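Complex shown without one protein chain; remaining protein chains in place.
So, chain A:
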Amino acid sequence: MQACSKLPLLLVLLAAALLCSNVADAAENKRVLALIGTSSIKDSHSQFFSSLKEAGFSVDIKSAKDKDLKLKDFDTFLYDSLIIFAPKAAKFGGDISSAAILDFVDSGKNLLLAASSDASDAVRSLALECGVELDDKATTVYDHFSHQAAGGAADPTLIATAALVDSKAIFGSSPPKAPILFKGVAATVPSSAELVTVALSGEASSYSHDPKKAMPEPPSLPVGGTAALVSLVQARNNARVMVAGSLDMFSNELFDASVKVAASGAKFAKSGNKDFATAVALWTLGDRGVLKVGALSHHLVSDPAVEPSLYRVNDEVEVALDVHLVEGGKVTPYQADDLQVSFVMLDPYVRQPMTNDGAGRFSLRFTVPDVYGVFKYVIDYKHAGYSYINLQRVVPVRPFKHDEYERFLAAAWPYYASVASTMAAFFMLGWVYLYSK
């Protein structure tokens, strides 16, 4: 009888203990599912996975063909980011279909996709859906000038490139100094793509080619800088996708390799692969370059305490926004001078950059235009490497009231004089008429 009464209590305590351990394991936004094509990748790419773990991410490494793979449990996502290191996988196991992966990204979650020269159609179409077009099947990136020559190697497909994007958001203040070794497939990103940043390009002498086919003419041929080796996509909902043309660039072998560039002979003790891969992966997983934005506030300059529900034409107003940068869990004020705010009614009437006070507060003072109607504040901020800021706030603008116009104009003095003289004459004549003899 005593045991029966204690059992429910024991069960509750056990459940609580298990729950606590689960919560402690997976910190907010840091659950990562890594799908690998072959089991050897877990060991051959161990340095990459451990660098993610060092940054506080909990990485679940599973086979891409695992039948129990699940991204969602009914409506709750089980992971915040997905790494696909399975370039040859024609399809993925469990509940993970291409549609499920795209739904994952549409919900604001992140994706790291590694391709290769023999990438499957599934991986190619996934990259294309994310805005990055990989070059045709069986093409590889060649570079006969800037390739790895350490230890007498002469493989033109293992290229060494230092053509990185200049971005403080992705690399911080110390970008990788050594060239990055790459062996895989190139992609092309058209200049009309607003959401894609090319993180790593080939050197000017590189090109993408399938030896069994004829070489097309540029611009169809990814050649030189247009061969995008690692592309970073940030969707409009701030979900991030990285498409890398090589799985080998994340391997321990290339992380630890020393580099000798064939043409110039420059020697580097260690390749820049580890620094580059870690920086780009942490950016994609949402550890760097994330902007946190407060609410847009506005008020009349003459009355800062109140947020008016409407303006009058020619009012002096101030609009302000708080923006902070989150990097590795640390929140610092965002510094930028290109954050523009527009005051729009069909077309923008005012579009000016906001001034930054250094503590994360961006503000702008301006005069409301002398046109009345329903206006809105619009902030549409895109800076490569940082989250997008999209804010809108409607503020109607009313015209002058009847008693807000100018009075006592100089042009009216004759009229005032005539009225006054009539009144004075009437008063005087009253006296004169009654009492004059």
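Simple rule for what comes next: a residue touches a chain if its C-beta (ideal position, glycine included) is under 8 Å from a C-beta of that chain, and two chains touch if they have at least 3 such contacts; residues count from 1.
The rule is simple: contacts and distances are computed from a predicted model.
The subunit not displayed here is recorded in UniProt as "Ribophorin II C-terminal domain-containing protein", chosen from "Ribophorin II C-terminal domain-containing protein", "Ribosome production factor 1", "DELLA protein" or "Trifunctional enzyme subunit beta, mitochondrial". Contact with the omitted chain, checked across A:A34, A:V185, A:V223 or A:V395, is made by A:V223. Contact with the undisplayed chain is limited, among A:L200, A:A257, A:A281 or A:V395, to A:L200. Against the chain not shown here, chain A presents residues 142-145, 149, 154, 156, 163-166, 188-191, 193-194, 196-201, 204-205, 207, 209, 211, 215-219, 221-226, 228, 262-263, 314, 338, 340, 342, 348-353, 367, 369-370, 380-384, 409-418, 421, 423-428, 430-432, 434-437.
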